[in-house]
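Every protein chain but one is kept in place in this view of the complex.
Here is chain A:
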Amino acid sequence: MSQKSIIDRLAILADAAKYDASCASSGTAKKNSLGGKGIGSTEGMGICHAYAPDGRCISLLKLLLTNHCIFDCHYCINRKSSNVERARFTPQEIVDLTLSFYRRNYIEGLFLSSGIIKSSNHTMEQLVETARILREEHDFRGYIHLKTIPEADPELVHQAGLYADRVSINVELPTDSGLVKLAPDKNAQQIEGAMGGMKMAIRQAKDEKKRFRHAPRFAPAGQSTQMIVGADAATDADIVGKASRLYDNFRLRRVYYSAFSPIPDASAVLPLKRPPLIREHRLYQSDWLMRFYGYQPSEVMQATEADGNLPLDIDPKLAWALKFRERFPVDVNRASREDLLRVPGLGVKAVNQIVASRRHRTLRLDDVARLTVSITKVRPFICALDWRPVMLTDRADLRALLAPKREQLELFSA
């Protein structure tokens, strides 16, 4: 059988990578190509070089080395028993693609993952080799994210950290029982073991860097993980709980959520419908609340409904506020920053601006309106110099008043 062309394989192996949620290229050490032989720079903030029609940022060349796999995870299109079309790149081919895209300023770097071929170690070696060629032979200073294989030899996983800016190890599913059922070849302990090892290595490298200027960098952008949402029965409360344990235990930079997509050729154990995308969005919002707004995981869980899931029609912050109405209204002229951050409709930036402005004037509702996107949403929850909500927080229909009207699906106006 003749080998497929590069462009055909690119189509197959990019298509297979589209279920990966992460494409971030931020948070790594600054570097540039001045004084070197190759190309590339990272300046802290990642750059989205394009956006796909699914609204996601394209910042890295996100590819699978191969979609052949000896594992048989039901939610995965590349599982052994799927009869999807298979393809494979060599490390050198990936390197060439990455460089020629990078030189034209299409990408920030490479996000490489792989199906498991031959053995976990063999696969991990190929991933590491790709990064090695880029770094050592081409002096590439752009971003590299490697998806590591938890079952591989820890020494190989460690090498990945030496070349990559970020490494990720997927937890795959929010509950161990889900993992047992849908990813029979995987093992929760092994996955968390690998995350733990990675955490130690990152910390150790940081310490060494403090003491010796020339200590090698090790995954300066840290580690992240991805969880599939909606393939099993786990509730949002389960998911939020799992995410916060992962943040605490493994110092993860990010937990990504990927709404289970209908996968061509899916196995019959999976749900037939995809979960609403909005569920994924609500989970990201709750993640945000924990990372930037000072909410405890338990508080996010308080915002869930009887079935353990976050409401879909309103955001988790509003859901929490409606459940704890006694905490409102908050006085914009006196309240602490923490309390202001709890007001639905006030973002971190608006809160900072309120705090800065009130040193100069006593804020009126109009002043607040200038600092927020929508004062309608904020109004029932605050007091200002000339404003006091008329027991709005006691109204039974408050939720209906504030929930966004069901929008028409956005149509493309070509």
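Keep this in mind: a contact is a pair of C-beta atoms (placed from the backbone, for glycine too) under 8 Å apart; a residue touches a chain by one contact, two chains touch by 3 or more; residues count from 1.
Please note the rule applied: contacts and distances are computed from a predicted model.
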For this session: Pick, from "NADH-quinone oxidoreductase subunit D", "YciI family protein", "Type-4 uracil-DNA glycosylase" or "ATP synthase subunit a", the protein name that UniProt gives for the chain of this complex that is not shown.
Result: "Type-4 uracil-DNA glycosylase"
Problem set entry | Residue among A:11, A:215 or A:398 touching the omitted chain | A:11
Exercise. Taking the entire complex into account, which one of A:277, A:312, A:385 or A:398 touches the absent chain?
Worked result: A:277
For this session: Spell out the interface residues on chain A facing the chain that's missing from view.
Result: 6-7, 10-12, 14-15, 17-19, 32-41, 43, 47-58, 61-62, 72, 74, 80-83, 97, 100-101, 103-106, 177, 181-182, 184-185, 259, 261-270, 272-274, 277, 353, 356-357, 359-361, 363, 367, 370-371, 410-412, 414
